[in-house]
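Here's the structure we're looking at; comments come further down.
With one protein chain removed, the remaining protein chains of the complex are shown where they sit.
Chains here go by letter, A, B and C, matching the order in which they are written, and residues are numbered from 1 within each.
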């Protein structure tokens, strides 16, 4: 990692050392907010931003994201987690308590198309994707020159249909050893096995080069061109074992017209893909996303 | 038709009595523009706006739309058409020569959801959809109160799967008798038979309440909700005998989020549907659209 | 008011008779959420949706919007208001507690351009602007035919620079007598005096036909045309005594090009104006807006 990025991360960590986030989903009932806010108050935590949503006033699911400042947060970490676990149990919560100064460990997968990788690295250098990029994995050498100068390790692992199992074993070993929290498929054009996907639930984010559920699968720009659509799009979603069917995080589109051939669609599409993926990853890093069934709540 | 709309149409006709439009598609070759522009010059026509596009410099298809002012246009009508037919033949053109002061005759089909009809009537009253609305056909009585006060005939023809043939016979009779040029399906929730569709090629415009090709068929908002998309859309297209597969004219989308249930999607969607349909109809009335295979060129 | 709208309102009121909303802004401190949520819990209120934001963790301003369901809400009304007033005082809150089944009383002002009025009445009939439209005031007779058939009183009060004081006296009398909660200037092309504006603080919503702060004042489309902009817009804002300088609620834009003359800009602009105003009014009716200085927080 370059010195300037290191300094930037260090200063961000310093600035946010007392900043925490609670993400909760549980069966709805009246007393949840009161209980959680009383809990935070016990630790003198001040709620900076919170968003809450219930699917249904009667018998629905309750979701909340709370960002708070708490004096001496890191020293109270175990205490907070222990105490909250008790509350969480009584409300049957799915929950996570994250500490903003503890960077998420990220791995990026890429094939030959480098625009999404480039955008992510760029935003990361600008301080807009606060995380610890542990390494980049690719089945090609194309992206090495973009990654290596930033001091990020680059693992070239050739992949094909035939060696999928061996490749994934190697990848999983790297990911586990590095304690990776989130995997970004930045146009990684290999299909992952269900075993791989299940090993990282809600931790793999993909960018698909179409407005899902239109053009699921291969060659979406070709098919968009064939169909004569007037808008093309991109979709970022969590990866599940159903191809292109995981919970959608973000989508966007751009206008095209009859003059745009497949190459033009690809060029226009690259701009959508990179901004959609960058937004999705940013929201994930900021703990803004709760997965509920096959959907996302983005706070 | 109300007096104010009549006056508006009359004044538009007066103002555009020398305005004509040529729409051409043909195999590409170097001399087309020279031939057409020399032809127009012979009649002292001045080109006001023209747009041209070729699919491929070598052996492709050539498309052009020319809007022109020609002194004494209406008196030269037959002469122009005859003379151009000869040129058209030599270049193997598909072509149309339209006279802006000759309003297109329009029929609107609607079921229970009236927002698209309302938008069209509104834009029509504002002078933004210059046409002669001959009548509205509906399988419900809901829209009568919106249509009748404007002096537009309203034909109530109950329709179901069982009486489709009889209903369509009645509809076709009305359409043929009135010399209808364009049929707008403004959320007409009945499937048309291939016989009906074939009787009005490239003359039926539909609005589908999804971003095609996503959610072809019934209940697109329910399916959009199930899928958890972050954008919903609408598509206006020419109707062919393949359901929701005709050439797309216009599409648009709006952003939705986890708080939007199916009813909210429908409400948001109504705003997209009505503006997308209004734009598509406007472009059709202004002779801006050329259908090429299953796609549209919109100039 | 027509029977169908009456029924719709009645059914909405029935459905939401236990629904309340709290809007709060106050100096930030850690215990606010805990206090408010404990208060709501005392009355068995269940928080359905809440959004909170603080300008600054240290010494900033705290804002929250809470929507809740509370059994027997209307019978507990005075009790709730009294009890909350005590909490509010201790935290120095600006606050409002609203009861969703108590419709806001609305007056709409319009001049000759009726598209914004039409859109509002339409959305209102669709059940998307839940409110009690007490009357429409206009300095022209143009809109009477749109308003009267809906059973809404229409007050024609001719206005000019010369009789401003007398006109406003008459308007204020009507507004006060009817207990109006919110005034919508739906393209009312008269300048209001500071006295009028001050009598209805944060209760007057205007639509300005430009992307503010560009083209403050008169004839924005002419000036947009002169400047050759590639986008035009509209802005809805609360009216203050500074012309076009009040807190912005919502803005939007559409793309234009060199072919669009002033008339075309006006036509395109009408579509932006009506949707921007409708959204702003909807958010106001749903108590989603907190004014802070010269800005709005829209939850």
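Keep this in mind: a residue touches a chain if its C-beta (ideal position, glycine included) is under 8 Å from a C-beta of that chain, and two chains touch if they have at least 3 such contacts.
Remember, predicted model here, so these are calculated numbers, not experimental data.
**Q** If the full complex is used, which shown chains touch the chain that is missing here?
**A** Missing chain, whole complex, touching shown chains: A, B, C.
**Q** With the full complex in mind, choose from C:39, C:53, C:109 or C:196 the residue touching the hidden chain.
**A** Touches the omitted chain: C:53.
**Q** Using the touch definition from the top, which of C:46, C:101 or C:251 touches the missing chain?
**A** C:251
**Q** Considering the whole complex, which of A:16, A:105 or A:118 touches the chain not shown?
**A** A:118
**Q** Who touches the missing chain here, B:45, B:73, B:143 or B:253?
**A** Answer from the full complex: B:45 touches the omitted chain.
**Q** Using the document's contact rule, name the residues of chain A that touch the chain not shown here.
**A** Chain A touches the missing chain through residues 49, 115, 118, 122, 126, 128, 259, 267, 270-271, 275.
**Q** In the complete complex, the non-displayed chain touches which residues of chain C?
**A** 53, 211-215, 227-231, 233, 247-253, 257-259, 292, 294-298
**Q** In the whole complex, what residues of chain B lie against the chain that is missing from view?
**A** Counting only chain B, the missing chain is touched by 28-34, 37-38, 40-41, 44-54, 57, 69.
Operating definition for what follows: only the chains that are shown with their structure count from here on.
**Q** Think of each chain as a node with edges to the chains it touches; is that a line, ring, star, complete or other?
**A** Shape = complete; every chain linked to every other.
**Q** Report the chain ID whose CA centroid sits closest to the centroid of the full protein CA set.
**A** So the chain sitting closest to the middle is C.
**Q** Answer with same or different: of all residue numbers used at the interface between chain A and chain C, are over half used by both copies?
**A** same
**Q** Given that chain A is a copy of chain B, what angle of rotation, in degrees and a multiple of 5, matches their CA positions?
**A** The best-fit rotation has an angle of 180 degrees.
**Q** Taking each chain's centre as the mean of its CA atoms, how far is chain A from chain C in angstrom?
**A** Between these chains, centre-to-centre, one finds 37 Å.
**Q** Which residues belonging to chain A are in contact with no fewer than two other chains?
**A** 53
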